[in-house]
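All protein chains of the complex are present and in place, except for one that has been dropped.
Coming up: chain A.
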Amino acid sequence: MHSFIRPNTHVALRLPSGVLKVLEIIPNTTINIGKFGTFPANLLLGRPYYLTYEVYDKDDGKSEPELRVVSAAELHAEALGSDHVAPAETKAESAESGAVAEFDIVGENGEIIMRSNRMTVDDPSRQTLSMDEIEELKKAGTGSGKEIIARLMASHLAIDEKTSFSLAKYTLRKSRKYLKRFTALPMDIGILTAHITEKEAYKIMELREETIGLICSWANIHCADVSRIMMAEDGISQIGGGRWLVVDDTGGLVTAALAEKMGLLYDSEEEEEDENEEEDEDEVQEEKDEVTLEGESLPQFAALEEAERKPSQPTNGISKTAVTSKPIDPSNPVLRPRKPPRPHIAQMSAHTNTLTVLHTNNQPNLSSLKYFSFDPGAPSPTHPLYTHLKSVSWLQLIYPTEDPSYIEPESLSEETLAAMKSSKRGNYYKKRRRWERTARVVDETRRGGYDGLVVASVMDPKTIMKELVPLVRGGGRIVVYHPNAEPLVELCDLYSKERRTAFTERQLELAQNQSSKVKLEAEEEDGNGLWDEYDDEDFPVNPTLLLAPTLQTSRARHWQVLPGRTHPMMTSHGGAEGYLFTATRVLPAEGRVEARGRFRGKKRKIGTGSAAVST
């Protein structure tokens, strides 16, 4: 996927200081990485990722800026050198001088095991180069900064007194400051997370890579392109098919991470080019079409949608016939002759392998997706997310009729349309298509049957759970992320064993009560957990719907691995620990269920559902 740098893609350049600079590589432009240099973007295009380059510009006596690839051996020279070469040198040195006094730890045969820092003098005057001289050197700046470092080392009075460890540290510090190097890294979830964490960790709710990994695993996210479409008993709603619900307040980072795991994050075009850049043009075209059409080859569903919506025109792109056999319908006025005849692919029309994002504002905030060539405002139809990413606002989900885009616009007859001005006609179709899209997505979402729910939201999790857990299929996974433990602790408590027991007891009481029986039945039919209001305070969510709620956290500890100097990093990011609530959606059995097992004391049957599933 990331074999080489393509034009107009985002790339992360890691500078010697460790800072990630994220930029779009546009052909024939100049890239400026501050004090580390300036070079044309074309020098990066077509080159592979993960290479480290050294910048040579005018200061280095070059007429044109140049990039030199730094080999891996060169990058590791220090670590490898100190491993193999350094010991031999010190031995020779000690034999020569014979002076043992300056070393503290000496082997029996006079071999120096380790230098001590007893003689170290902490004094800035030991660096004989003055500020001005260093500035001069920087201006002259030759050899991509290596010269400055060499001069600095040479003019340090006590470089010999340094222990090998402090020397290594000194060199590293100077290289980070003066070396004109950078590494070109591909834009992916890990790099993006690191980049945002540097300055605006709050924007991604302080997510870390290990947490993202956990989220994806526990949500059972995977590519479900070839999954079957299973109908529920009502014959309309779909069960499974690799569809996940997402509530994302991380600016799209979670959505992007899920999409990556589902094979939706990267433009299909890119992938094809990977295979062979000199590929025939038309073959690429063909493949592209195949990829974009794969969501469409679902006749039964298409028929169903058609029956439901009765689209007046084949332009909604769902109908298989419209897409495959008659891409150019002469009677279709929407296709303007100027444009190449291209089948219209409806946005958000895929049936399997989809993400449905619930959003609080009119539009979802998925700005992070721009780093992956997907602009949520003006999505490109070739991007897999165009068909596979659906968005529904909370209003549309809960009170769809209050949302104007859900209300069907007036349907006009063929004749009226033919008499219309083309711009008006275009508007008419645009409106219709928007309504079709909204209605299709909203209806699908409300019918539920999702494979899982991923929540990373600043909203109170219990209110989200109340609405969305019922939309998840039995056996589906629920994952809720929060930077702090408390909201999730509360959530765990709402799904606790004791509360579940109390809830079922109350339900049974209700069932026995004749007056409330009708209500209960209504609730069961609804399947939406809208039980009686007076229970709301104690049971804001239906605790019987989730099995084995678990709270967990994970943190990666980074280490420095150098010969003889291996230890955990001295500092790292603090901030939110980041917690994960996971559970499985289940379908509780009706009526009284007695638990068994864990007999304590004389009482055999303690209560309903009390012992069998621990929380």
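Methods note: contacts are C-beta pairs under 8 Å (C-beta built on N, C-alpha and C of every residue); 3 or more make two chains touch, one makes a residue touch a chain; residues count from 1.
Operating definition for what follows: contacts and distances are computed from a predicted model.
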item: Identity of the absent chain, which is to be given by its UniProt protein name, from "tRNA (adenine(58)-N(1))-methyltransferase catalytic subunit TRM61", "Ubiquitin-related modifier 1", "Trafficking protein particle complex subunit" or "RNA polymerase II transcription factor B subunit 3"; value: "tRNA (adenine(58)-N(1))-methyltransferase catalytic subunit TRM61"
item: Residue among A:E136, A:E210 or A:E509 that touches the chain left out of view; value: A:E210
item: Touching residue (missing chain; options A:G263, A:P379 or A:P409); value: A:G263
item: Touch with the omitted chain, as defined above, among A:L23, A:A201 or A:A485; value: A:A485
item: Missing-chain contacts mapped onto chain A; value: 1-4, 27, 42-43, 45-52, 69, 71-73, 75-76, 79-80, 83-84, 186, 188-190, 209-210, 212-214, 216-218, 220, 222-228, 230-232, 239-240, 242, 260-263, 265-266, 271, 274-275, 283, 287, 290-291, 473-477, 485, 489-490, 492-493, 496, 498-499, 501-502, 538, 547-548, 550-561, 563, 566, 568, 579, 584-589, 593-597, 600, 605, 609, 612-615
